[in-house]
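Below is one structure, written out as structure tokens; comments come after it.
Just one protein chain is left out here, and the rest sit where they should.
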Amino acid sequence: MFSLPYAIDLFGTLMFAMSGALAASDQKIHRDWFGISFTGFITAIGGGTLRDIMLDYHPLAWIRDANYVIAIALGVIVSVAFRKVLAKLRRTLFIFDTLGISLYTILGVQKSLLAGVNPLAAIMLGMFSAVFGGVIRDTLLNETPLIFRKEIYATACLAGASLYVIMDYFGAPQPVCSMSGIVLIAVIRIVAVRFQLSLPSLK
Amino acid sequence: MFSLPYAIDLFGTLMFAMSGALAASDQKIHRDWFGISFTGFITAIGGGTLRDIMLDYHPLAWIRDANYVIAIALGVIVSVAFRKVLAKLRRTLFIFDTLGISLYTILGVQKSLLAGVNPLAAIMLGMFSAVFGGVIRDTLLNETPLIFRKEIYATACLAGASLYVIMDYFGAPQPVCSMSGIVLIAVIRIVAVRFQLSLPSLK
Partner (left out) sequence: MFSLPYAIDLFGTLMFAMSGALAASDQKIHRDWFGISFTGFITAIGGGTLRDIMLDYHPLAWIRDANYVIAIALGVIVSVAFRKVLAKLRRTLFIFDTLGISLYTILGVQKSLLAGVNPLAAIMLGMFSAVFGGVIRDTLLNETPLIFRKEIYATACLAGASLYVIMDYFGAPQPVCSMSGIVLIAVIRIVAVRFQLSLPSLK
């Protein structure tokens, strides 16, 4: 019942809920408990819900299974209760966020390929799953979406998703594809932040 | 043919269209008739459309049944024609808005439970049905979403939806659950506005 992918999915949901709740509690206008919970909820379900609606994959995880809603509630409560401690843990949170987007991207690619979509769309859907919750979070909070601001972010997801699709195409076994994709995303993210790398810009 | 829930649904659609049209006509940039109609339309269909897409409930009401589009058109025309009178009727409009979100929340919860979703998701979907049109309206108009600003708003929907789900769980008859949920939402809203109550905020 509690398989590894399921545990990962619930854990990712909780992490995304925390990222939304913490972002909202940093803002003057959203910091009552409804603003914080709502932002946490939308951030947590945004990417997966969009992916599954686009794939016509129903019922949606959080609609089928109350554990997702419980994981989100937990994430929100932890964020509010420990927000002062968490504020000092930016580095730890960065690791969780990196793990979160790595796992979510690969989960999204797998799910898409299983649903029979073309590999290019699977790459896009994997990236969407990982970053779209954050896009909605930032739009709600009226900030420039993180994916446009930060050191190489969604691009890392695209790279990992592409690696997965290519290795899968050449017949590599699933766990090898998954691990390679996840590691690539995490490494790119860590290197980019460590050395403050950005993508080249137009002049 | 013209059952009570159907009449309520059309009436709520018209009210939401008016709320969108009036908000747009208050703004410099959206006050030509297209801006007003478009905002009215999106506000009116937003919540229900999102709910039904998430529930995979097709065809969408306004796609299946032209009466919804007609109700919206009517709402837009009334808003534009009588906007000066309506501006003086804030209190009356508040009552309509309160009725609108109360009815829509409970309708959304019922529909979700009928579709077999878990009760926690049904509560969220009921609240979404009621407030999401307004979230889209405010995002389009580049304002901070009302649900983040106002005296206890979406929280009232959550409370009423929860009451419905709990009473339903303990076997109370549907009309009793519905009435209780609707009344609870309306009472919380009225009390909150009357005494300017907000949710506690983080310091």
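We call the chains A and B, going by the order they appear; numbering starts again at 1 in every chain.
Everything that follows uses one rule, which is that contacts are C-beta pairs under 8 Å (C-beta built on N, C-alpha and C of every residue); 3 or more make two chains touch, one makes a residue touch a chain.
On a predicted model such as this, the values are computed, not experimentally measured, just so you know.
Contact with the chain that does not appear here is found for just one residue of B:6, B:33, B:82 or B:169, B:33. The residue from A:42, A:55, A:130 or A:163 that touches the chain not shown here is A:55. Residues touching the missing chain, restricted to subunit B, are 25, 29-36, 38, 41, 49, 53, 56, 58-60, 62-66, 69-70, 80, 83, 139-140, 142 (touch as defined at the top). Seen from subunit A, the chain kept out of the figure touches residues 53-56, 112, 116-121, 124-125, 135, 139, 144-145, 147-149, 152-155, 158, 198-202.
One rule holds for everything that comes next: only the chains that are shown with their structure count from here on.
In terms of their C-alpha centroids, the spacing between subunit A and subunit B amounts to 30 Å.
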